[in-house]
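A selection of the complex's chains, in situ.
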Amino acid sequence: MDAVTPNGSPTYVLASRAARPAPTIVNVRGEAIGAGACVLIAGPCAVESRDQLFRTAQLVSRCGGRFLRGGAFKPRSSPYSFQGLKEEGLKLLDAVRREFDLRIVTEVRDVETLPAVAEVADVLQVGARNMQNYPLLEAIGDMRRPVLLKRGAGATITELLMSAEYMLARGNEQIILCERGIRTFETLTRHTFDVSAIPMIRHLSHLPIAADPSHGVGIDWAVPPLAKAAVAAGADAVMVEVHPDPANALSDGQQALDFEAFERLARELRQLQTRSAE
Amino acid sequence: MDAVTPNGSPTYVLASRAARPAPTIVNVRGEAIGAGACVLIAGPCAVESRDQLFRTAQLVSRCGGRFLRGGAFKPRSSPYSFQGLKEEGLKLLDAVRREFDLRIVTEVRDVETLPAVAEVADVLQVGARNMQNYPLLEAIGDMRRPVLLKRGAGATITELLMSAEYMLARGNEQIILCERGIRTFETLTRHTFDVSAIPMIRHLSHLPIAADPSHGVGIDWAVPPLAKAAVAAGADAVMVEVHPDPANALSDGQQALDFEAFERLARELRQLQTRSAE
């Protein structure tokens, strides 16, 4: 296998199906991602308070969820937006993880804070803005920790796979890719959720592929149909934002489901799942 | 209701949910589109021969399909590509429609040939390149025939609804909208199939919304997962291309399903449907 295409463009080798025909199954403290069933990852965009986090964790757990998402370090387009509770947020994530049987998915935004985040995170999330932050990818590549790598809003599927290659080349094979919407001319939605990335990545790579319709579309009522579309298209995981009080969320409230909408969606996804397994 | 938004942009009125809260059900010779169940529309990209058309129609019919698609007039980017059998193709569509209990969906590309196409078409298809061909929309708006209006590859959802408004303003309410992929920077897929257009249009408009994953992605093996995604997202109809011999198709063969793949997909869509109805 060669690291360039016939026309000379660089490409990925270790991330390709050719390198490993069988699907990679990522093991997150006993829970598998990539083994056939679609896994639900849910939680608030940002950790805001003990009460907010614990109430959400309780809901996710009650609905059968095994994975809690929540950001302690939040990269934001504006320096004046809420940037997360940082170390305080990590402590809350550690506490909630001990209280409930939940695996924590949380974002790491730089090499400096990687050790602190890695103490709490069961899955290290690399955000869309950092998809091509190679020093960060290399540092995570040197670890043996599961990572969820989000596609950049301006990145091609091939570039996403080449960013995964940075980590694979360092020996970390516990990689979950994640589609979360790309930049297009359509303005009614926040991004355009590229559902076709799901079958494309399943075809091209052995790595599991997750979907984040909440960031993909950016509108709460549009999240459930897109979450179901992602499952139907073959996603290995679906990540959705849920908040006890979306209207007062400190970050991205307009795309968070309230508890009632989340319960309904969790039930519908379970049904869709069961049926696909029949 | 006003034909401009608060910031002064033109908008649609008759196509909006506000104008008609209940969903529009399009009646195509006794078959409903928009009534809840997702309808399958299938057939070749272009009508090529009697044998090709009749064999495909037989398959579609046997799989429970009620709608046959197939182009007699084919707008093509290059003047040297096959442009369809034209009048000859219409005759074959008329023959196949009499032989099988199928409703014909076929493209009309200009006002001149509209009367001839309308003699055969149960649903007049307006292609993506003609979405803003207003004289054509006005002529169809003056008829009382079902029409399937495809979103242009460079058109916003709002512009699609404004093109529907051209026909609604003339009195034709039998309009099915159709998402078929938009132009983005991603090059692995032919277009980017914008699955979020489905929930957006259901929210904004009373008109039924169809999905054409074949043109949306342009790769045969990616069509089934996207067709299922469209159904899961709430599409009122799914249109797929099927051909007895895709490798030798005169138009868009790389995106056509062969008979075996089509039968499998038709079965899977039926299951997905039944279950959603439980």
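The letters A and B name the chains in turn, as written, and every chain counts its residues from 1.
What we mean here is this: a residue touches a chain if its C-beta (ideal position, glycine included) is under 8 Å from a C-beta of that chain, and two chains touch if they have at least 3 such contacts.
Just so we're clear, the structure is a prediction, and the values are computed from it rather than from any experiment.
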### Query
With 2 copies in place, how many does the full complex contain?
4
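The working rule: only the chains that are shown with their structure count from here on.
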### Task
Just give me the whole-number Å value for how far the CA centre of chain A lies from that of chain B.
34
### Message
Which stretch or stretches of chain B touch chain A in the complex?
### Response
154, 156-158, 182-189, 192-196, 198-200, 203, 216-217, 221-222, 225-226, 228-234, 271-272, 275, 278
